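Okay, handing you the structure first.
Certain chains of the assembly are absent from this excerpt, and the rest are unmoved.
Read from first to last, the chains carry the letters A, B and C; within each, the first residue is number 1.
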Amino acid sequence: MKTLTIILTDGPYISEYAQIAKKIAEAALKRYQVNIFLYLDAVHIPRKGQKPAFFADEGGLFADLAREGAVIRACSRCAAARGYLAEEDGSSQDYPDGIKITSLYDLPVMIQGSDGVITLCR
Amino acid sequence: MRSVFYLLDTAPYGSEKAFGLLNAAAVSLGKMEVTVGLYGDGAYLALGDQDSRALAIPNLADILRAYGEMKVIVHEPSVVERGLFSEGLVETVELVDEEAFLEAMEGSDCLITL
Amino acid sequence: MMMMMDVFLLTKPPQSERSDLCLKLLARSEKSRLYLAGDGIYHLLSQAGEIPSSCEILASKEDAAARGVVPRRRAEVREDFYERVVEDVMEGDGRFFTF
């Protein structure tokens, strides 16, 4: 199966890229493996407990993507800086099941194994 | 993907993007062919005499120097527009004209812009 | 011989430097398709000729509607925009660039 990797750097709400990524990933999951690498501010996206008054819960959208099979990984340096701590297996109390905090070294591995790479950022 | 072009078009220090891009490029070395392209305000990263000790954050010019094997090209028109042409630039960085810069982008399997 | 098709996904508005760079690469491509989403939609407003006439332009329907943009240049405004992007990124034979 071919693989698509999406790289994000913005947090939720502040830009529309989490939403666009969600649409691209949904379309891709029908036929392809999807990786999403959360870099810089994007490590905020999967946080549990988001209660936006006027927008869709972007954390929930990414929890859905993980359930549907997307491999979602957050950069450990960026996550730790922003207060998201990983357990030994990369899971985090702050993140939904399946979304893990991982090393930046996973990024080139994802890219290498991909047939398409899309970076979305301001 | 066998080659990746990391495009930096924002100034260093003002945002985390330059630092993040250099880290991503550094961990890609040896796995893929890596080119870092400095364009627009990204050209400021090439200034040679950076000293970030008083800000207590990493010196980005030193990161460029530490990865001397990393291919870093700078878009010459961006350098000229910003008055950087007569400034001392980091030695490991290669000035290229617009044609060569765009060709390097086209010649890589994928483009990553942070 | 078939020419390879280069694919561009643009989410930045016209006056931005990233749009300029995208359009520079587009101008050098022999065969291209341009996908406009997000603030890239605003490229539909101008009739200016920066985009080669041979380039196919597709735009995200919901993004165009939100912004109140009616295309002033030829473009397909599509509901299945993201399916099409993915198909082109994954199955295309040319290069792919996101800006």
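Heads up, the rule we're going with is that a residue touches a chain if its C-beta (ideal position, glycine included) is under 8 Å from a C-beta of that chain, and two chains touch if they have at least 3 such contacts.
The shown structure was predicted, so the numbers you read here are calculated from the model rather than taken from an experiment.
Only one copy of each distinct protein chain is drawn here, although the full complex in this structure file has the stoichiometry A x2, B x2, C x2.
Convention: only the chains that are shown with their structure count from here on.
Chain A and chain C have Cα centroids lying 25 Å from one another. The mean-CA centres of chain B and chain C are about 27 angstrom from one another, to the nearest whole unit.
Counting only residues that touch two or more partner chains, chain A has 119. Each of residues 96, 98 in chain C touches at least two other chains. Listed in rising order, the residues of chain B touching chain C in the complex are 9, 39-40, 98, 102, 105-106, 110-111, 113.
Residue ranges on chain A touching chain B, taken from their complex, read 7, 9, 39-40, 77-78, 104-105, 107-109, 111-112, 114, 117, 119, 121. Against chain A, in their complex, chain C makes its touches with residues 9, 11, 37-38, 82-83, 85-86, 89-90, 96, 98.
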